[in-house]
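What follows is a single structure, written as structure tokens, with notes after it.
A single protein chain has been removed from this complex, and every other one stays in its place.
Right after this comes chain A.
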Amino acid sequence: MAAALLRRIPAARAPAMALMAARPISDSTAALTIETSVPFTSHLVDPPSRDVTTTPAELMTFFRDMSVMRRMEIAADSLYKAKLIRGFCHLYDGQEAVAVGMEAAITRGDSIITAYRDHCTYLARGGDLVSAFSELMGREAGCSRGKGGSMHFYKKDANFYGGHGIVGAQVPLGCGLAFSQKYKKEDTATFALYGDGAANQGQLFEALNISALWKLPAILVCENNHYGMGTAEWRAAKSPAYYKRGDYVPGLKVDGMDVLAVKQACRFAKEHAVVNGPIVLEMDTYRYHGHSMSDPGSTYRTRDEISGVRQERDPIERVRKLIYAHDLATPAELKDMEKEIRKQVDDAIAKAKESPMPDTSELFTNVYKKGFGVESFGPDRKELRATLP
């Protein structure tokens, strides 16, 4: 039973969701081989096989994790409309397979950095629902103490580097993380995520050039949801084959709605990057919501398109079908699980609402880090610096 709750990923990882009581559904760790929905398309490299090894336990985990994420994003939508979440709120529903599949392929020693659509990536890296909702509502218990907001989720102990508002700026940061990994000889990789809109930023190509020159273990992952806010990809990019835009850097195009394909691609990419240097992954994915909560998402695309994707390609439904096909759980059991997840999310929101707003004194904390020769004095210098020991 406990096996169902354990991840095959080592290191300190115990997401709150894993502590829920196990259901009497298949928790077997017997190997299953499943074919990805479509073959991989590659650029300058031999693509990995379409056959992905997984286990029933892992599939159940995928279902659960993605359902929690989906539930969280929908709850965030309601909270935003209730004006409990303010400012910008960018929701990830539809794209869950990327976060979950990536996490399944790597360890907590690898680093992930992404842009502002970061709530689910935070959860995948071990963040908990209460911290996430608290941060969204600007409360003290938030993962950034209420000072970051929706676009600034971070989890240092899980090597999750956020959470960035400026489009594309996180990619050079990600290459810097990869540089640090190489410098310290860590044998891990960095996944720097960005969108199809950010793919046209110059700093990406600059960073890719440097990463290729210095052979950094940087994996640039384009989460291509086909719309950069309101601009469709064919209107923004002369060449929307984002996996080829690395030019001299190899690339792989992946069905981002298929969690097993994502897992396979990320494992392949990590193996490549730690030996050969950078690689580009393009995840073909889709977001159901608009760019953010201020965007209805229907002025630049048709409702038919959105519902079409939801019917044909929804990541959670795909896993559900796999679960039924391999007889891992019954519909009733999955429905119970979803009910339980809904309750879990609601409980987390209630708990987050209890957390107070940060104290006014918090306005001035964490601007600078206290350290050698750093205290800032007013006109009456009250503190004296000490000599170093």
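Simple rule for what comes next: a residue touches a chain if its C-beta (ideal position, glycine included) is under 8 Å from a C-beta of that chain, and two chains touch if they have at least 3 such contacts; residues count from 1.
Note that in this section contacts and distances are computed from a predicted model.
The listed options are "Cell cycle control protein", "Protein BYPASS-related protein", "pyruvate dehydrogenase (acetyl-transferring)" or "Phosphatidylinositol-3-phosphate phosphatase", and the UniProt record of the chain not shown names that protein "pyruvate dehydrogenase (acetyl-transferring)". Touching the chain that is not shown, out of A:S26, A:Q181 or A:Q264: A:Q181 (per the contact rule at the top).
Among A:S28, A:S49, A:T107 or A:Q203, only A:Q203 touches the chain that is left out of the view.
Annotation: of A:S144, A:N225, A:Q264 or A:Q344, A:S144 touches the absent chain (contact as defined above). Touching the omitted chain from chain A are residues 111, 113, 142-149, 152, 154-156, 161-166, 169, 171-177, 179-184, 202-203, 206-207, 209-210, 213-214, 365-381, 384-389.
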